[in-house]
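Every protein chain but one is kept in place in this view of the complex.
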Amino acid sequence: MTGAAALMLDLLLVVLVAFAGWAALAGRGVFRAVVFFIAYGLLVALGWVRLGAVNVALAEAAIGAGLTGVLLLATVGRLERAGAARDVPLMRGAAAWVPALAGLAVTGALVWAWFALPLPESPGPQLAEALPRSGVENPVTAVLLNFRSWDTLLEAIVLLAALLGVWMLGRDGDWTAPLGLRQHVREGGVMAGFGRVLPPLGLLVGVWLLWAGADAPGGAFQGGTVLAAVIVVALMAGVAAPPGVDALPLRVALVLGPGVFLGAGLVLAALGAGFLTLPEAQAKAVIVAVETALTLSIAVTLAGLVLGPPTAPNGAAARTPDGARP
Amino acid sequence: MTGADPFLPAAHAPDVYALGGAVLVGLGVWGLLALRHLLRRVVAFNVIGSGIFLFFGAIAARGGGEPDPVPQALIITGIVVALSASALAVTLVAALAQRRGGAVLPGEGRQPPEAETDAK
Partner (left out) sequence: MWLDLASFALTALGLFFFVAGTAGLLRFPDTFSRLHALTKADNLGLGCVALGVALQAGHWTDVLKLVLIWALALLAAGTVAQLVARAALAEPRARKGEGERP
């Protein structure tokens, strides 16, 4: 691609992203806004590919557009049932200028910062020297699971904390109820069929993303997100029943990733290598073990975040995905 | 297509996406302040987030060559944390709506009555 054509493509993409972002914020109707947000996330993912960050593009498409989209759509459904999905008109009058000016000021400051920032030091030689000793070939996986594994360990715990926060918001009487709203699926209908065809394929893609993440774009977060989507689709299609918060397998799956991660760190510290400092010889094995456990926990935690707090079945029935009456 | 890595960013890409990211952050800040439906505010929070990520990612791609993986790893971490925060936020919004029958903060007006649906 010639330089001018590439520049046109990037400019067009940025304009489309900004337009979709605008529509996601100011479009008529909350439902429409959410749909535009999903389109926005997919366009942003294309932008990541253009920036050479394929790992981030996968995460943005799967998490930023996909799972966040499902989460927001499910919330529109919940709000509809609570009679709170109607839109609220924008502010008018003099007060409406304050947000506009604030937004312009922030954009202006960032643009100024971009041109004022000194060029960062190239990561080249330092990284090229450390990468062969990291145990993996994908530099992003090396950073996530080796060089800065502290961040990733704490992030896994943040995910768990967020899920606990979501569960806290359920009603007291519903604590032992199954997670999320009830789904009513027509026997033998389209959704039921989809729920049977997708999981094996999704399982394949998720595990492959995890495995490929060692030396190609992919990894625990991207793979775990695909697996989370499989879990959500299977539950929506009624292929499996959602567990309650007291189900032992669920709890084991939730803490397995952070547990193995923390355990690996402690064992390495006890062996004298230092907490989460991976010796070159064992690096690959430790990363694979931690990533596998982490993928499972990420999948279950993300699915739990999308499903929402435990809800007793006697509440208002969920909207059926394929129009069947409850 | 030549043998060069097709995923290497073009020389202009960091500038274009950094400025795009700056616009998105501004849009999101406007939305967070101006929009009163709480679900729209969650969307605005996510737009701010992805704008910051794009800006940060553009910094990682400056200077040409292979983009710096450290910001990329931090951005992936950020995307996941943004989802956790959004999940907590929408659950709070849904809980508020169930108790008050509206998804607007107290003192910021009320939702229009049922007759004026958002489909208008």
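For clarity, chains are labelled A and B in written order, and residue numbers in each chain start from 1.
Everything below uses one rule, namely that a contact is a pair of C-beta atoms (placed from the backbone, for glycine too) under 8 Å apart; a residue touches a chain by one contact, two chains touch by 3 or more.
Predicted, not measured: the structure shown is a model, and the values here were computed from it.
S.K.: Out of A:Leu198, A:Val239, A:Val255 or A:Ala312, which touches the unshown chain?
M.R.: A:Leu198
S.K.: Give the residue, chosen from A:Arg32, A:Arg171, A:His184 or A:Lys284, that touches the chain omitted from the document.
M.R.: A:Arg32
S.K.: Where the complex has a chain not shown, which of A:Leu104, A:Leu117, A:Val190 or A:Leu203 is the residue touching it?
M.R.: With A:Leu104, A:Leu117, A:Val190 or A:Leu203 as choices, the missing chain is touched by A:Val190.
S.K.: In the full complex, which bits of subunit A touch the chain not displayed? Write them out.
M.R.: 28-29, 31-32, 190-191, 193-194, 197-198, 201, 205, 321-323
Heads up, the rule we're going with is that only the chains that are shown with their structure count from here on.
S.K.: Could you list, by residue number, the parts of subunit B that touch subunit A in their complex?
M.R.: 7-37, 39-40, 42-44, 46-47, 50-51, 53-55, 57-63, 65-70, 72-77, 79-88, 90-95, 97-98, 101-104, 109, 111-112, 114, 116-120
S.K.: Mind pulling up the subunit A residues that touch subunit B in the complex?
M.R.: 3, 6-7, 10-11, 14, 17-18, 21-22, 24-26, 28-31, 33-34, 37, 40-41, 44, 47-56, 59-60, 63-64, 67-68, 71-72, 75-76, 78-79, 82-91, 96, 98-100, 102-108, 110-111, 114, 117, 119-120, 122-124, 127, 139-140, 142-144, 147-148, 151-152, 155, 158-159, 161-163, 165-166, 169, 219, 221, 298, 302, 305-306, 308-309
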